[in-house]
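What follows is a structure written as C-alpha cells; I'll ask about it next.
All protein chains but one are shown at their positions in the complex.
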C-alpha cells in the first residue's frame, strides 16, 4: 500500500483527499492507498482536516511529512510558490511526487524540477486533471482513429470570472513573485495540455496579453495595488505537425465559471467540447447525404472508458472530482509498475514552456517565439 | 459511528459504497460511518467487493447481515422484489433502513413497508437521489421564495433508452411479478418525487400507458417472451394546490440516456431543468424591459448549497454519484439526531402511490383516479 | 394571374402581403399573383395599407372585395369571429378561399365552413404555416422513410407568454363568443397540425384545461372582467395507428415566445424540433457503436426543400415569414392545377376537431372523447 503524504487542504487538497478515498472502490484493480500524513498550517487546522479526510496523522511542517517513512508519495497542493522547494526535497528523500499544476512560478523553476525528477528516477505526476475526463479521452481516441481525418486547426479557450469584478481586492494572485503568471498559469496551461494531447507539440507562436485592471483596491483600504500579471492572453500557435491553432484565456470573463472549450477541425469532421458541459462531446462527421449533416452531441457513458467504473448507466454524468480519481488511479498503477503516469514532470514542462513562450511573445509585442523541438 | 450493512453491489450498491467512503471527508460535520458488512451472492464475489469497497466482512446471507450487531443501518440495493422482506426483517431487528426506490413491487408492499417503518420508530431513507442535486435544491428554493410567482403548471419527463432496442432480449425486467411496474417504477417515481417536492401532493390524475414491444426474444433463442409491464406512461395530474401537471416516462426513448427534465411555469417566471445537464438550471423572470427578456442558464456553484462542500469553484460540475453523498449525509445526520431524513418511507409511499395510480388509471382507459389527501 | 383580395392588415395580413409579393420571385415556377383589393377598416387605413402592400385598390367593406371580379382568391386574416361569414360569402361568389386558422369560433362553424367548401368545389387553404418549414418537411420525410423506425410516441408543446402577465388587461381574447377557445385556438391547433402530419389522425383523447387568471383588470379601470377560455390545456391522445401522444399548450408560459416543440420517438431513433430554433432539427439514429450515440443537430439547407429557393447556402436561416411564402406557393400551384393545397378546409376541420375534443374532455373532467374515423 502506497503511503500518501498530502500537503495542502484547499481546493485541490480536498479534491486529492476525496480521490484517495474513492480510487480503490471505483477501480477494482487499484490497491487502496494508505492516508499517512496530512500537512497544513496552523497545526490545529491540519489536525481537523486529518480527521475529516481520514489521514493517520497531521503536521504543520512539510519537511516532517517528507521525511516520514510512512510517506511514499508526496502530494503537493500548496500555493504555487512552494512547489519547487517541496518537490526538490521529496526527490532528495526518494519519494514519488504528485504536484498540482503549474510546476513552478517561472520556467526556470519548472526546468529545475523536471531535471530533478529525471535524476530522482521516481514516479511523478502533475495535476492536469481535465486530461482524464472520459469525454476528453474519447476525443483523443476519435482523433487518433481518424474519425475527423487529418487535423487542420485547433481552437481553444479557457475562461473563468474569478477576477472579473473590478472591485475585487488586490491579493497575492496579482503579484508576479508569488503567483507567477496570471490567467496563463491558472488556466492557460490546462488548455495547452489538451491542445498538445490532441495535436502534438507546439513549436512556435505569436501572442498578445493584457491586464484588464492595472490596479486593484488594497484589502486594507489603503489605495490601489498594482496587478503584475495578465488577466487575458491569446496566442496563434503552430504545432510540429504543421497544424495551426489559436488559444485564449481570461480570468476576467464574466459569466464563464469553468469554461475550457475547444474545437478541432479535420479533413473529414470536427469535434467540439466545453468543460462546463463536461459530459458532452460534439462530433461532426462528413457524409455524402447533406440532408443529414449535423453535429451530434454524445453523452459520456460506459462506452467511454473509464466512465463505467463510476456508473454503468450512460448520460448520468461524472463530476469534476471524478477526474481526479481517474488521475490518481493512473498514478497508483504507475507506482505499482503498471503503465506510466502522465503527464509526468517532463511532460508538464513541455506544457508550461508554452505558457511562458506566450508571455515572452506578448512582452515582445507579438513577435514569433520558437519552442525547443 | 454508524455501522453500515450494505446489501447489493450493482449500480446502486457501488454508488452507496462510494458515498459512504466520501461523506465525512466532503462534509466536516458528518462523522464517518463504519463499513461493517457487505452482502451479495455468490460468497466469493461478496468477498471481492468487500475488499474493493472497504467493508470489514462479507456474507452471502442478508439475514446474517441484518442480525449482525455491528450493523446499525441496513442499506438495501437489491433487485426490487427483495426490498420488502429485507426491510421488514431490518425493522424487526431494530435497524435503521436505507432502501433504494421503489419501496416495493406493488402498492400493497409499499404500504406494508411504510406501516412497519412507522411502527419501528427507526430512521428511514429512500434513495430518491435526484432530490439532492444542488441545482434541484436551488429550484426548490427559488419556487418557495416566489421567484417565479404563483405556480401555474408543471411538466416533466423522465426518459432513457435502456430498453429501446427491439432486439434486446426478454429479461426479468419484463415480468410484473419480478419487476413490478416498468418505466414508472424504474424512472417515473423519480419524476414524481421532483414534482411533489416543487408543487406539493398530487391529488388526482388521468393516465395512459403502452407497451411498445409486446414481446421480446427469449435469451435462449426459444421464441418470444411477453412484456408484462409498460414501456411508456403519461399522466395528466392535478396537485392539491390546484396546479395542473403533465408527467411522462419512457424506457424506449432512443437517444435519451438520463433525461429527467421538467419545466415549471409561474405567474412571474419559469424554471426549466434537465438532469442530463445536471449542473444547469434555466430561470426566466419577467421584467418590464422586454428587450432583455431571456431565460438565464445558471451553472451550479458554491452559491447553491451544498455544492461548495465538493468544490469551491462554480461551474466545475458535480456528478451523479455526488448526489448520493449528499443523500447519505442527510441520513447520517438524521441518525445522529440532526434533522430528518427525507424522503423517508412515509414520503416515499406518497410518491409511489402516484405511479400506481397512473397504472390504475391507464388500465381503466384513462378514467380519473383520486389519491388520498 | 390570380387576383388576390386580402381582408385584414394585422399580424397575418402583413405576412400574407409579403408572401404574395415574394412568391414568384422565390419560386420560378409560380406565376406572380395580382394584388387586386385590400380590405380593412377604417377606409383611410385600408388605403394606406393598400399603398404600402402594393394592392390596386382598397375598400372598407369585405362584401365589396368578395364581389369584385378582379378577385379570384379571398384571403381572410380578420379576427376569428368573421371567418365563417366571409368564407361562406366567398364560396357563394365562387371564389377560392385562403383562411387563417382556426376556421371558426366553434366546431359547428368549422363544420359548416368545410361543408360549404366541399360544395363550392373551389381551392381552399388554411394557414397552418408551420407545416411548411423546411425543417419540419424534412422531419416528415425522415419519419415516412423510416429513419426512426416504427413510431412509438409523440410529445408536443406550444407555448407563448402573450397573456402571461397577470396585469394584462381584459380583452376580446378572454371572451368565448369573440375568441372561441383560448390557447387551444390560438396555438394548440398548430401543434395538432404537426402531430397529425407526422403520426396520422388522432382518434381519442383525455384532457385537462385551466384558466390561470380567472379575471383580468378591465382596460377602463372598472374592476375585473372574467376570462372565459383556457390559458393552459393538456391532452393524452391516441392516434389511429395506436401510437400514443401528449400535447400541451399555454399562453401564460413566461419566457416562451414562439415555442412549438415536439419529439417523436421511434423504434430506431428520435426526432426533436423547436420552432424557436426553426432552422434546426435534432435527429438520433440508433447504431451499434454506443460510443458514437448522440442526437445530431441538422441545420436547414438546400438539401431540405424548398429551402434552396430562398438561399443556396445551408445554415443561413429562413424566417417565420418565409413559411408563408411556401404556403402561398402551394396554394397558387393548386389554383393553377398543379398539386393540391394542404391543409384545405376538410383537413383543417380534422385538426380543429381535436382542439374542440380536448376542450370537451377537459370540461367533462378528463373523460375519454373519441373522434370520428
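Note that the chains take the letters A, B and C in the order they are written out, and that residue 1 is the start of every chain.
In this text, a residue touches a chain if its C-beta (ideal position, glycine included) is under 8 Å from a C-beta of that chain, and two chains touch if they have at least 3 such contacts.
What you see is a predicted model; the values in this text were computed from it and never measured.
S.K.: Specify the residue from the set B:90, B:227, B:283 or B:311 that touches the hidden chain.
M.R.: Looking across B:90, B:227, B:283 or B:311, the contact with the absent chain belongs to B:283.
S.K.: Among B:152, B:174, B:298 or B:335, single out the residue that touches the unshown chain.
M.R.: Answer from the full complex: B:298 touches the omitted chain.
S.K.: Which residue from C:2, C:17 or C:328 sits in contact with the chain not drawn here?
M.R.: In the complete complex, the chain left out is touched by residue C:17.
S.K.: Of the residues C:75, C:299, C:329 or C:357, I need the one that contacts the missing chain.
M.R.: C:299
S.K.: Hey, which chain B residues sit against the chain that's not shown?
M.R.: Chain B touches the missing chain through residues 138, 281-283, 289-299, 301-304, 314.
S.K.: Mind listing the chain C residues that contact the chain we can't see here?
M.R.: For chain C, the residues touching the absent chain are 10-11, 14-15, 17-18, 21-22, 24-26, 28, 32, 48, 52-54, 160, 162, 256-259, 275-279, 299, 301, 310-322.
S.K.: So which bits of chain A touch the chain we can't see?
M.R.: 148, 152-153, 155, 157, 161, 164-166, 206-208, 210, 212-213, 231-232, 234-236, 238, 244, 246, 248, 250, 252-257, 265-270, 284-286, 293-295, 365-368
Everything below uses one rule, namely that only the chains that are shown with their structure count from here on.
S.K.: Call it same or different for chain A and chain C: same when shared residue numbers make up over half of all numbers used at their interface.
M.R.: Same residues, largely: of all residue numbers at this interface, over half are found in both copies.
S.K.: For chain A versus chain C, what separation do you get between their C-alpha means, in angstrom?
M.R.: 53
S.K.: What are the residues of chain C that contact at least two other chains?
M.R.: In chain C, residues 293-295 touch at least two other chains, as defined above.
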